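Of the protein chains in this complex, one is absent; all others appear in place.
Right, chain A next:
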Amino acid sequence: MDSFIQEIRDSLGDNDDFFFQQEKIGRASVILMGFISLIDLTRTKEALHANMDNWKPDRDDASSMMEAIGEVREMDLSEAITMFMDGKLIVFFESERILVLAEAYPSLLNRAVESPTNENVLQGAISSFIEDIDTNIGMVRKQIVSRHVKVRSFLAGSLCHKKLSLVYDESHADSKLVAKVIKQIESSSDKEINNLQNLTKALGLSAWSSVPKFNTTELPEEVAGALIKGRVILFIDRMPFGLILPNLIWDMFSLENDRNYPLPLMIVIRLLRVVGVLTTLIAPGLYVALVAVNPEVLRIELALTIAQSREGVPYPAIVEMIFMLIILELIIEASTRLPKSIGPTITMVGGIILGQAVVTAKLVSNLLIIILAATTISNSTVVGFQNSLAIRLFKYVIVIMSAMYGVLGLLAGLVLICAYLSSLSTFGISYLNISMNKGESGNG
């Protein structure tokens, strides 16, 4: 057994945060081993001693003492290392030469449960997920108190271990879907999962889909709603959100929290989001189509007003549009990159450029600024940031097609997007499914 200690010393001893500590617990002399960065050693030792003080043995021998400390276990080197990495304490009894695996006080490496940072909640529960996977699952269990909610945990990766948990409600979820997901995760358990692209690959989904395969949410309320609708939820350790699988088109427009409003208001709010998405897609394309290709569709008065506002603009509508759209995208990107304290500078500078200067300099028309504003505002009505990214990308397809074919191009672009969306499916469930109740996974 000394050779085992030596092996551990060889493989982990060069870590300065790894400790070997001689200790006397009761009458036994032991060696404590673990990572000081993962274990709160002082409290752990206190607990060990307190445990021994209160210990009233039936039989006074070493083996019953070991059982009181933790789990007596034969283990090999790699297993021991996994346990160390997981924040466990290993106690080595010197005289008996036996290893005991003990639970240790973890050092606090998580933030407290806070309100969400990427999603706003009006009139709803505002606690959001944190990085710790067990806390997240606990929050879901608190949110939906049901014996049908099942949790399956997996360890993925061969070099780097990552904990994954699958949560589903067995009374609502399609058992075939659950089985498929579990099988897929198990079959790719040797793949590293460090980000969502890795996860998409590990689940055997296409990495080239512009529409995200998961609906990410920070809110336990949304996860609970999704569970009841028969979806499955994936949690990954160190990711402060739940991944709702599969992602469906209606998630773009609906929040579980909407149901806290009266029904008519909920319908109106959701319709508003639909209008938002359509405006984002259509408005820039329509401007390009009407100005550059089909001005005759407009009322003559309106056509003249537009022509007047474009007077002096030296390039075609498509260049004007793409130019301003890209500047706008840059502003959005810049304001997410910058620290919060300098962020407002960008907003201000962007506001000046877009608001007045660019029009006064006759680089773009007045109307274009209005279209841009409408597009940007309506783009933000979509639920979930990942969905708004996809819509932002799609609008360029329509702008380019409109520049080529006018209003026909606009509609052709919409057809193309519709066709693309209807070709998407996750685990055999089409992206266009509206409801996902049991047995309806074939619906589209």
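Assume a contact is a pair of C-beta atoms (placed from the backbone, for glycine too) under 8 Å apart; a residue touches a chain by one contact, two chains touch by 3 or more; residues count from 1.
To be clear about the criterion, contacts and distances are computed from a predicted model.
Visitor: UniProt protein name for the omitted subunit, picking from "Spore germination protein (Amino acid permease)", "ABC transporter substrate-binding protein", "ATP synthase subunit a" or "Flavoprotein"?
Guide: Checked against "Spore germination protein (Amino acid permease)", "ABC transporter substrate-binding protein", "ATP synthase subunit a" or "Flavoprotein": the hidden chain maps to "Spore germination protein (Amino acid permease)".
Visitor: Specify the residue from the set A:Ile5, A:Val151 or A:Leu298 that touches the hidden chain.
Guide: Only one of A:Ile5, A:Val151 or A:Leu298 touches the chain omitted from view, namely A:Leu298.
Visitor: For a quick check of understanding: of A:Ala50, A:Ala179 or A:Cys418, which residue touches the chain that isn't displayed?
Guide: A:Cys418
Visitor: Since one chain has been left out of the picture, which residues of chain A touch it in the full complex?
Guide: Listed in rising order, the touching residues are 293-294, 296-300, 302, 404-409, 411-412, 414-416, 418-419, 421-423, 430, 432, 440, 442-444.
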